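Quick one: the structure is below, questions incoming.
The complex appears here without one of its protein chains, the remainder shown in place.
Going by the order they are written in, the chains are A and B; count residues from 1 in each one.
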Amino acid sequence: MARVLSFTIVLGTAVTVILFWRRVWWFPPNISTQGAGVDREFGLTLLVTGILFVAAQLILAYCIGRGRKSGRAAYNTGNLRMEVARAVLAAATFIGLALSSYRTWARMYFIGAPRNALRIQVEAEQFAYWFRYPGPDGVFGPMHLRLVNDATGNYFGLDPTRDPASRDDIVTATLGIPENRPIELLLMSRDVIHSFYVPQLRIQQDIVPGMVIPIHFTATRTGDYEIVCTQLCGLGHYAMRAPLKVMKEPNFKKWLAKQAAEQ
Amino acid sequence: MTPTHSQAIPRKAARGFLRKYVFSTDHQIIGKQYYFLALFSALVAMLLSWLMRVHLAWPRLAIPGLGELSAAGAPNGMMTPEYYLSLLTMHGTLMIFFVLTTAPQSGFGNCFLPAQIGADEMAFPRLNMLSFWLTFTSLGALLSSFWARGGPATSGWTAYPPLSGLGSITGPGEGWGQSLWIISIALFCVGSLLGALNFITTTLDLRARGMTLMRMPLTAWAWFVTAILMLLSFAVLLAACVLLMLDRAAGTSFFIPAGLIVSGQMIQGHQGGSPLLWEHLFWFFGHPEVYIAILPAMGLTSHLLSCFARKPVFGYRAMVWATIAIGFLGFLVWGHHMFVSGMNPYSAFAFSVLTVVIAVPSAVKTFNWLGTLWGGRLRLTTAMLFALGFVSIFVSGGLSGIFLAEPPVDVQLHATYFVVAHFHLVMGMAAMFGIFSGTYFWFPKMFGRMMNETLGKIHFILTFIGAYCVFMPMYFLGMAGNVRRYAQFVDPYLQPLMPLHRFITVAALGLGAAQMIFVFNLFGSLFGGEKAGENPWEATTLEWVAASAGKDLVVYRGAYEYAVPGKEKDYVMQNAPDASGSRAEKGARDGNAN
Partner (left out) sequence: MATQTKLSVLEETRGGDGDGGNWGEGSRGRFGWDPGAALPVGLTGIWIAMASITMFFAAFTSAMVVRAGLGADWTRVALPHILYLNTAILLASSLTLELSKHCLKAGRAGQFSGWLFATAGLGIAFLAGQLDAWRELAARGVYLARNPACSFFYLLTAAHGIHLAGGLLALFYLVARHRRIAEGAIGGTALKVTTLYWHFMDILWLYLFLMLILWV
């Protein structure tokens, strides 16, 4: 049994290392400016924990498989100095890792969006997302709870007849954004907690009813992606998603104009 | 009155079957009752996980028999998304509360805490019985929701409002099913609180003469610290359940914000409550809860590695302090479950640093386990194999916690299968390994017979390989952005991952099948096992003291006196008096205590 177990542990460790090394399954490519920080942080942590993982498993396998010795073990009840040294080393390593993630986190959450950011409202409901652009006036018209009506397409409860600011607002089912321009999303939910997750953007944020949660990012690569919900929101959770379209600036302008025309 | 441990009043002969085996106040019977309750829950929960896994891998497959089980949840055997979520909720709730909180702590703890510290009963035997029956009722309430209209709750074991707070308007299962879930958990809280009270008092007051705290076995330490965690954290969960129930039933607005529109309907009467408030209260309980699940298994692993490596625990004192540190820090890190919740990002960073600090005592424990093994004379019994497996699995699951403790990395991995892999390995599988090793180790004491070692070894190796095959691949799923709690994988970007999902499902079926060997071995040995001797493992702690030694135990030394130089045998029991009970001997013990 000793041989079998230590062999299993070594084999499992080797397979794990190879799968990580060869990146058989991996993150989708990053398409945002802050994503590189996330990826770097992941890589650094993987390196450190990987070393600890391999070391621990191999020592364990060695202890098991070293074969039987006869006689008694040494009466060894510990070694305080060694234990303290290892605890301090572990603490320093782990805290170092946590602190090293500070910059990326600060960039995502401590500083607000730049002034020139394009602001878009996101409204989540069971089980869909809707997006609203403020239009040429740059102002979101007020929302009226009583007017919200999915059947008539008034997802945000707008009243263009009374509120001039609402008249040029554009509401879409696709999140279209220009490349290389800061985007600020204002996340809102109408019923339960949802979430906004785009793996390629390295962004995930819960959308909590009763709160407006701002997030910001800059997409760096055009293409079609998916926004998915990651917070259990009911029976349609698995299918709750919306398309994300990252476009060159001129294409984005054209796209938005087309959306406006279709309102 | 009830007998006390040092007065030689013979235990009143229990009258009648009911008094003896059902409404018993005997800690051993209650411990076994908890154990079998957990075993039953584990089998149900495992069955549910099979159904989930099969559905995830082959969503269009009609599962034979499922249609008969629930006509609404699985018409013609085809699982609906809401039924998947019901199974998910029941699986998680059963596993966390009724298996991992119940078997290692209330089960083994009741059986062996008094025995290990030299008491012959728990401090409050009748309270103990009440705790068990509350837990039993709680399980009944939970399982009854399978027959409730709309089925069991669908909001996961975390039950975030408003999904869980508005009734059936948010979905099937959120009516009666969710109410029963809350009632069940509240009952469970009360049962656990009373149990914890009993454990703590017993440990403080009923230790035998000479059983100083620093001579207690590490299992006893783990039960003690776990009981403290339960005492403080379940009180908070109970409070949270009361608030959630009031929001549902009385229209209050603790967690429910104003102005919600659910399925096109305005929700009237609620004001600006905060879902985040529930998250804070829940995780203030929830994080200590994961340590409640794992601490007893950690204690047991230390205990077994020492016993079967025939060596003292490496760094006994460090182990004790690490346990205490984990218990204390466990209350300060709940926010790491909420990095993306919309909580203040500055506090998120503070939680991050505290979280990696709590990894240090766990690392200390791992070092010391390896230190205990180093140079040992290993006896690879099944119990030992599971303890070794625990170390391997705990490392594989624990290290991924460092990723999740870094907020920007958690942003990417939160709510994906990376997390599912992490907690199943570090808490689920590791604690299961603890339960298995405890069973193989203590079975002779509990039932007077040995379990079959050959079957045990087969069970071990299949479980060990199976656990890795099921849960390691989930790390990769998570990195690829595979979201958890999905009833099906319909997004195009998830399609390339389906082969991996099928592999996991096949492995899960195999892992589950291997557990049948265990069940067979358990019940087979119960009736047909070889008769066990007094101390079959040549262990040192008091539960293995021969009954003939009488109840008046006196403890002379620490719990892990293996391979003591100059002794005839390679172990010295804690109660073995010492002819040379001199200062020199005492000095050796204090050195050992380091």
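Convention: contacts are C-beta pairs under 8 Å (C-beta built on N, C-alpha and C of every residue); 3 or more make two chains touch, one makes a residue touch a chain.
Being a predicted model, the structure only gives us computed values, none of them experimental.
Q: Touched by the hidden chain, which of the shown chains?
A: The undisplayed chain, in the complete complex, is in contact with B.
Q: So one chain is hidden, and I want to know which residue out of B:90, B:243, B:267 or B:340 touches that hidden chain in the complete assembly.
A: B:243
Q: Of B:57, B:180 or B:193, which sits in contact with the chain we cannot see?
A: Final answer for the missing-chain contact: B:193.
Q: With the missing chain put back, one of B:65, B:140, B:272 or B:448 would touch it. Which one?
A: B:272
Q: Which residues does chain B use to touch the chain missing from this display?
A: 1-2, 4-7, 123-124, 126-127, 130, 190, 193-194, 196-198, 200-202, 204-215, 231-236, 238-240, 242-243, 246, 250-254, 258, 269, 271-274, 277, 280-281, 284, 554-557, 581, 586, 589
Here is the rule we use: only the chains that are shown with their structure count from here on.
Q: Across the complex, what residues on chain A touch chain B?
A: 1-2, 4-5, 8-9, 12, 16, 19, 24-28, 34, 37-38, 41-42, 45-46, 48-49, 52-53, 56-57, 59-60, 63-64, 68-80, 83, 86-87, 90-91, 94-95, 97-99, 101-102, 104-105, 108-110, 125-126, 145-146, 148-151, 190-193, 195, 197, 199, 202-206, 208-211, 213, 226, 228-239, 241
Q: Which positions of chain B touch chain A when the two form their complex?
A: Residues of chain B touching chain A: 80-82, 85, 154-156, 158, 160-163, 170-172, 257-264, 266, 272-276, 309-318, 340-342, 345-346, 348-349, 352-353, 355-357, 359-360, 363-364, 366-368, 370-371, 373-378, 380, 385, 388, 391-392, 395-396, 399-400, 402-403, 405-409, 411-412, 414-416, 457, 461, 464-465, 468, 472, 476-477, 479-481, 483-493, 497, 500, 560, 562-565, 570, 591-594.
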